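Just one protein chain is left out here, and the rest sit where they should.
Order of writing sets the chain letters: A, B, C and D. Residues in each chain are counted from 1.
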Amino acid sequence: MLDRVPPADPPHPESPGDPATIEVAGLILKAGGAPLSRPLRLSLPVGQWTAVLGPSGVGKSTLLKALAGLGPDGDLTDGRTGGLAGRVAYMAQSDGLLPWLSVADNGALGARLRGQPVDRVRLATLLQAVGLKAQAGLRPDALSGGMRQRAALVRTLMEDRPVVLMDEPFSALDPVTRLDLQDLAARTLAGRTVLMVTHDPMEALRLAHRILILHGRPARLDTPIIPPGVPPRSPTAGDLPARHAALLERLHHLAAEGGR
Amino acid sequence: MLDRVPPADPPHPESPGDPATIEVAGLILKAGGAPLSRPLRLSLPVGQWTAVLGPSGVGKSTLLKALAGLGPDGDLTDGRTGGLAGRVAYMAQSDGLLPWLSVADNGALGARLRGQPVDRVRLATLLQAVGLKAQAGLRPDALSGGMRQRAALVRTLMEDRPVVLMDEPFSALDPVTRLDLQDLAARTLAGRTVLMVTHDPMEALRLAHRILILHGRPARLDTPIIPPGVPPRSPTAGDLPARHAALLERLHHLAAEGGR
Amino acid sequence: MSQRLARVVRPLVTLAGLLLLWQAAHWLNGERDYLLPGPLTTAQTAWAKAPLLLDHALITGAEILLGLLLGCLLGVVSALALAQVRTLERWLLPLLVISQAIPVFAIAPLLVLWLGYGLASKVAMATLIIYFPVTAAFLDGLRQTDPLWLDQARVMQARPWRVLLLVRLPAALPALASGLRVATAVAPIGAVVGEWVGASGGLGYLMLHANARMQIDLMFAALFTLALFAVALYWAVDRGLARLLPWVPDSRTRAAPSA
Amino acid sequence: MSQRLARVVRPLVTLAGLLLLWQAAHWLNGERDYLLPGPLTTAQTAWAKAPLLLDHALITGAEILLGLLLGCLLGVVSALALAQVRTLERWLLPLLVISQAIPVFAIAPLLVLWLGYGLASKVAMATLIIYFPVTAAFLDGLRQTDPLWLDQARVMQARPWRVLLLVRLPAALPALASGLRVATAVAPIGAVVGEWVGASGGLGYLMLHANARMQIDLMFAALFTLALFAVALYWAVDRGLARLLPWVPDSRTRAAPSA
Partner (left out) sequence: KPLTVLLDWFVNPDHGPLVVAQEAGYFAEAGLEVELIAPADPNDPPKLVAAEKAEVAVTYQPQVHMQAAAGLPLVRIATLVATPLNSVVVLDEGPIKTLADLKGRKIGYSVGGFEDALLGTMLASHGVKLDEVELINVNFALSPSIVAGKVDATIGAFRNFELNQMDINGTPGRAFYPEEHGVPAYDELVLVAHRDHLDDPRLPKLVAAIGRATRHMVNHPEESWEMFAQAYPDLNDELNRRAWADTLPRFALRPAALDTTRYETFGAFLKEQGLIDTVPPLDTYARQID
């Protein structure tokens, strides 16, 4: 799904040679053999959340898969921080729970697949935190859509990796649970480099240090938006509603301009 | 998943014997053998949109399935409008696309399953409207998450039934597409009786004549909220932002009170 | 009719239907006992020779169960190996296919030479017949793992063998169950064919002998015993498998709406 | 090595490996040709008797293909009927299981009586053997349709037969493909066993004949011909099936990441 083009791009204006930035340059997303995007240059400041917004079908999930090393070229390197392999946790857009395992066992999957001991305490804490303590022994087919998503979130948070890629992790949750889990994720992933695809501009504004918009066909990245303050921000506090309106405006504008 | 208890409830206060209301009384939602809810009484004014909000796992999808005749008791009747069988279109929470059929063929599935001629013109129009014209010939596995949801929406709108049940139909869409498709659904389903589960209070406020909140354990229905004006309402116009805040407040309050 | 009663009555009705069919075939063949003895004649013979039949049935039963055990074990292990090492599949699958095309009599001398005339050669034959359906079905299942699960495992830096055991294997269990059902159904003929290779006991041996001595009623009594065993075995395996895979949708156990 | 070259070379290497294995077994058996002739002897015989082998191979080939066609057709139709009418399954499945446990020699006279000595009785036997794996695998697949799809169809007021044809059948195609693969692998032995029922031609007849007359080299030449046919058939069916089901994930066709 992605291709690497010789790094002919100019050095990135915002983080020139910053070692605390994961940079990938010249990424061409591909789907079904055809290119989906122009060569993309992506900077993920270490320890920060980056949110990706963009119209449905533009290639956000494809971008995430590429970064997870699941694209046709496999593992990506930026030449500075080395390959991402083994440093990434990945939560796909669909939950990908194993139907024969209980919720708890799904959460413990990563460790078991690596042959490592399962951190039972952490697992129990996370299940409690997402409200699945009572369902820990159920199989996924006995869960509601939102519960499945929470189980997948637990599995991802169990991974404890420096880089976390999440594809619409809260999309199936009600607003109350959503806020709770955003806070949980922000707490749990403090200090990690997070790339999160979301369709909710407010979510992006709450959680992210930087917001990227992928748009157009072939897709390209808009200039990053950097909201002030430190996430997680309160959804009602400060100028967030105004920024939300502006961000929505921008999305509408890009859609009108780019055409689908 | 649901049970019918002898109709010992008092006549519904809001639509007493109104023949233009689909009423179901004494519904007990069940999951895995255990009851999920108290006996529920539900009124769906004919030709109007009703939105259902509620915390994840409370039983919203179960309620929708019951109304679709997919509960353990099968078809429901309210004694006035007769059974719902054959009068319902149902869009489940997961898209349920058939992986071997193209997007267009998935859209035409209902007619083909009934052995009826497929309305190709309507299908093409709908595909165009949801932005899947170019993908009409692709199989679902070549679609993004949001595209799959749009394909499922097309299949549901193709059904052309008086009662339409939709389970989080726009949850995987970006805000721009989401607004477009809300409008499309509102236009296409004008005059139908619609019950829509959603997690987005703004969506409920935009589209619904009545908003129900399912909450608590065992679940019960809160007093219906009836926003003024005629949907689809503009998200920025009037007192919608204020109502949005109030609705969110109510959800938070119910969550805090009911406990999960 | 209560669920429990139905469970007892149903096989009996099936049996009765089978006997009727048999009787009908008997009539259609002009009641010529030397071609197809009627169920009554057969039952009389079976009753009269019950101890003999039981003796031989025990031998064949042991062969069937051993063959099933070995065949399934080997099949499962082979499929796992073939699924894990892709090159292996390219070289070995043709061999497996060929092994299915070899008639007993061609390798009977070899089997006997290598394994002797005891239980081993019969079990080997049954194993050979059972082996392929298990391997093929399981391998098919192992190949068709949801790519998302594999992707996730890859990102999780899973060890290949653990992916096989924790993801691909359970995902392929429905396919394996399907293979096991077929294997169970062919296991009896596997044992009988094994007894052709040279035996001094077993239902297949008994049938061969009875056939050569024109004791067709005895042959059919033995065949009936074998059939009973086959159906009972299949039923048991089918039940057990359905119970072991609760997460697999099964239209037979799905509650149909009452209305 | 280019993709195309690999495709030609690989079967050749497999063949060479097979021959080596064979030669090794030959040595291990003390080069006793009457037990297992070496590949060289067999090749000489095969060459010398090529026209004879071809004649018989054509007969057996016809039986295999006809049996495969009939067996698969019957299997597909039965599975559809059994899946659609749940009661049918309860009564008929035991019969199918029993049919698998019946050795040829028990019903050979009946088959001849009903179908004569021609192609029909052989094809019937092959069909009987092929039938079960197809039915069982397909039926398993038909039972395991995603409940959501069935629910959707129910709400859409679908006609039962259309649900079967448009939803359950395509959903069960991977399972059917698995059954067809097994059926393809057992089809050759089905035809050979069919030739047991009084034949005047065919590779099975030739083998039996050669075996009875201790022309072991000829028997193995025939066996080799049969094996070649079996592998070619399996390969073709396997390829065709993979191509017909593009939406089914298959680890063999999945592009592995290069890094």
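Some notes on this structure:
Simple rule for what comes next: contacts are C-beta pairs under 8 Å (C-beta built on N, C-alpha and C of every residue); 3 or more make two chains touch, one makes a residue touch a chain.
Because the structure is a prediction, the values reported are computed rather than measured.
The undisplayed chain touches these shown chains across the complete complex, C, D.
Only one of D:P37, D:G61, D:G75 or D:P109 touches the chain withheld from this view, namely D:P109. Touch with the chain omitted from the figure is made, among D:W22, D:F132, D:W149 or D:W196, by D:W196. When the missing chain is restored to the complex, the residue among D:L19, D:L35, D:A81 or D:A120 that touches it is D:L35.
Although one chain is not drawn, its touching partners on chain D can still be listed: residues 32, 34-35, 49, 52, 105, 108-109, 112-113, 117, 195-200, 205, 208-209, 211-215, 218.
On the side of chain C, the interface with the absent chain consists of residues 29-30, 32-35, 104-105, 108-109, 112-113, 116-117, 196-200, 205, 208-209, 211-216, using the contact rule stated above.
To be clear about the criterion, only the chains that are shown with their structure count from here on.
Centre-to-centre separation of chain B and chain D, using mean CA positions: 50 Å.
Rounded to whole angstrom units, the spacing between the C-alpha centres of chain A and chain B is 29. In chain C, the positions touching at least two other chains are 146. Multi-chain contact residues of chain A, defined as those touching 2 or more other chains: 69-70, 94.
Listing the residues of chain D that touch chain B in their complex gives 146, 148-149, 151-159, 162-163, 166-167, 170-171, 173, 245-247.
Interface of chain B with chain A (complex): residues 31-32, 53-57, 59-61, 93-94, 131, 142-147, 150, 167-168, 171-178, 199-201, 236, 245, 248, 251-252, 255, 260. Residues 10-11, 13-14, 17-18, 21, 29, 34-36, 83, 86, 89-91, 94-98, 100-103, 105-106, 109-110, 113, 132-133, 136-137, 140-147, 150, 174-175, 177-179, 181-182, 185-186, 188-189, 192-193, 204, 207-208, 211, 219-220, 223, 226-227, 229-231, 234-235, 248-252, 254 of chain D are the ones touching chain C in the complex.
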